[in-house]
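Quick one: the structure is below, and I'll ask about it shortly.
Heads up, one of the protein chains got dropped from this complex, but the rest are sitting where they should.
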Amino acid sequence: MPLVKGGQIVADLFAHVADDAELPADGAVLVTAKRFLQDPEAILRRPGKAGVIWPNSRDVDDLVPYLERLAVVALVFPTFRDGRAYSQARLLRERFAWRGELRATGQVLRDQFVFMLRAGFDAFEVKKPGDAEAFAQTVKRYSVFYQPTGDGRITALHRRMQLRHSESAGL
Amino acid sequence: MYAYDEIDRTLVNERVAEFRDQVKRRLSGELTEDEFKMLRLQNGVYLQLHAYMFRVAIPYGTLSSRQLRALAHVARRYDRGYGHFTTRQNIQFNWIKLKDLPDALSDLAEVGIHAMQTSGNNTRNVTSDQWAGVAPGEIEDPRIWAELMRQYTTLHPEFSFLPRKFKIAITASAHDRAAIKIHDVGLRLHKNADGETGFEVLVGGGLGRTPFIAKTIKPFVAGRDILSYLEAIMRVYNQYGRRDNIYKARIKILVHELGIEKFAVEVDEEWQQMKSDALVIDDDVVEDIRSRFFYPAYEKLPHNPEELKKAAQDQKFEAWRKNSTFAHKAPGYAIVTISLKPVGAPPGDATAEQMDALADLADKYSFGEIRVGHEQNLALPHVARRDLPALWKALDRLGLATPNVNLVSDIIACPGLDYCSLANARSIPIAQELTRRFANHDTANLIGRLHINISGCINACGHHHVGHIGILGVEKNGEEFYQITIGGRADESAELGALIGPAVPYGEVADVVEDIVEAYLALRASPDELFVDTVKRLGVEPFRERVYATR
Partner (left out) sequence: MTSPLEQKKIKITGPSVVTANRTVDGAVIYRTAQKDWSTDLAHAAIVRAADEARTLLAESVADDVGAVGAYIAPVEVTNGKIAPGNLREQIRRSGVTINLLPAIGLPVQA
């Protein structure tokens, strides 16, 4: 499953460690929330970065105390039709000011890339290699966005306001 | 109507390009149907019994003549020459081919029409009152706010994969013509004691398997805060709405399971935490939207011009005028309802020829504007009263002047088993037979206002729960049967109808409805007492007795 970051396929530096497997001595690891919460210090004190895969059926509030010490938060789309992770993503980015890697996992398909970017995801475990390859192309699909999210893209309303003001200022 | 600017046009065109790519990938096999289905639904494309069905959005039921001609063009070029207007102010084409859809969408995009989010688990067409902007006594034009909400909810990255569909309706009049109480979110625009414009916000209305009338979550949210408040509601729903069972996934179930007080607290907690000003609606934002709505320059015209006085001799014209024209906020003007319920025809349908002709009439008599109502009729919102006789002649020639608006033969019906793959039974032939039984206009006028709603299955697209008489198609041992309810209403006094007895077979439905009407005529306190009020006064029992005495 290719990982896309910065618009291209990159190597995944994080090892997905199963709940019953031993944590490697060093290197970056991604663990489930279940494992993480059993003993957060065991994960966080390791040399090597830590990431948590947070389920979409649980409030992100429980993860917030640890955010400062994490490198990756991975959210889940069990099917692409289950949109709970979009809310989680926005809360993490916009309310809790998460600046680390926000990764989309699960059934991550091409036609949701733009939504995911807008919600704050910046890394994608893409289901199909073809979709991963088309990432850079796909995210150019839309240049107009009606509503604000934390992604910094200017909304249609604001663009109009700017136009009105520049018109009335005689620019 | 709202004039698209470059920004709106760009979005629609980008959407069309995306869908064209998605169709291509579907037909090549790159996308499975499982992956494609939700994408096509998000562009209003259903699979029905015979063919695909294409549902095109008519935002808050407002069309320009140019747009209506484009709909006629789609009917003619890509379909079988007609379209069906729905209970949510949209239009449906029943015979469309998947491979033609990108082109059809592209043709529609040229006039600022789209099919975004007319299906799927996202926010659907924000509907309003088909008399918005012209009804006397309206607080202000609700369509300004509907347009703001349309933009806010279109391709919203957080809310495009909700647990289920999400429907919003707005009213700005004391008499609710938008049925807000049967919507997921209903908004009543009004001014508070300080003269501020804002909304009473209701949540959790909806029909289907578990019908609910919406409850008030907040009596007043200022206009400037309505988008952030909506975002709070939708975020709570997106996170906590049920996803395990599609029949329990609407927000009405969440509201019911939590209780309205607890739900209101959840929403408020979320709302308080939204620090950003990004969603605040400043006055100049409202002004910008308003500035792109077209409002006619009305002339100063007399209420009773010569043309009208002369035409009063014509009984047929008078019958139509009294039935189908309504008071307008501008003196000397009228709102004209165009009945799409001629005797013996499928309710709510119009041919491409009728649409084109109506577009011309709109240009001539209504400043180029047409409206679509949730009762599946159309309206011309700005007709000078002196033009009524000439307009009527033209409408009559087109089969668009049946004087049965709001009467027993003005039936609201879903497409039913003739078209729809979800249906248990047919609805259109029932409607057709009923229009034949009640074809006599004197009889219909004697009966007075009476709304019959027919649904071919429990999904209730015909809104049968809130019909004065509601008819629901069910299946019993491979045969079509119908449950009849009475006393429902969809307006500000919204209420669900009550079952009168066991389901009756297809062949008996029209007889039963005649019996119910006869019972009403015998029992009403006076000719002024409406059917729905007689039912309220007397309950179901006297009607049940009459209907089931010999069955």
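Should a chain be cited, it is by its letter among A and B, assigned in written order, with residues numbered from 1 in that chain.
Quick note on the criterion: a contact is a pair of C-beta atoms (placed from the backbone, for glycine too) under 8 Å apart; a residue touches a chain by one contact, two chains touch by 3 or more.
Quick caveat: nothing in here was measured; it's all calculated off a predicted structure.
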{"item": "In the full complex, displayed partners of the excluded chain", "value": "B"}
{"item": "Chain not shown: contacting residue from B:52, B:166, B:333 or B:392", "value": "B:52"}
{"item": "Given B:19, B:82, B:131 or B:438, the one touching the chain that is not displayed", "value": "B:82"}
{"item": "Residue, one of B:120, B:157 or B:429, that touches the chain absent here", "value": "B:429"}
{"item": "Footprint left on chain B by the chain that the document does not show", "value": "26-29, 32-33, 47-52, 80-82, 95-99, 342, 344-346, 349, 351, 353-354, 399, 417-419, 421-426, 428-429, 432, 457, 475, 478, 480"}
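Convention: only the chains that are shown with their structure count from here on.
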{"item": "Residues of chain B that touch chain A when the two form their complex", "value": "5, 7-8, 10-11, 14, 17-18, 22, 30, 35, 38-39, 121, 151-162, 235, 238-239, 243, 273, 275-276, 278-279, 284-285, 288"}
{"item": "List of chain A residues in touch with chain B within their complex", "value": "59, 80-84, 86-88, 90, 94-95, 109, 111-112, 114-116, 118-119, 130, 141-149, 155-157, 159-161, 164"}
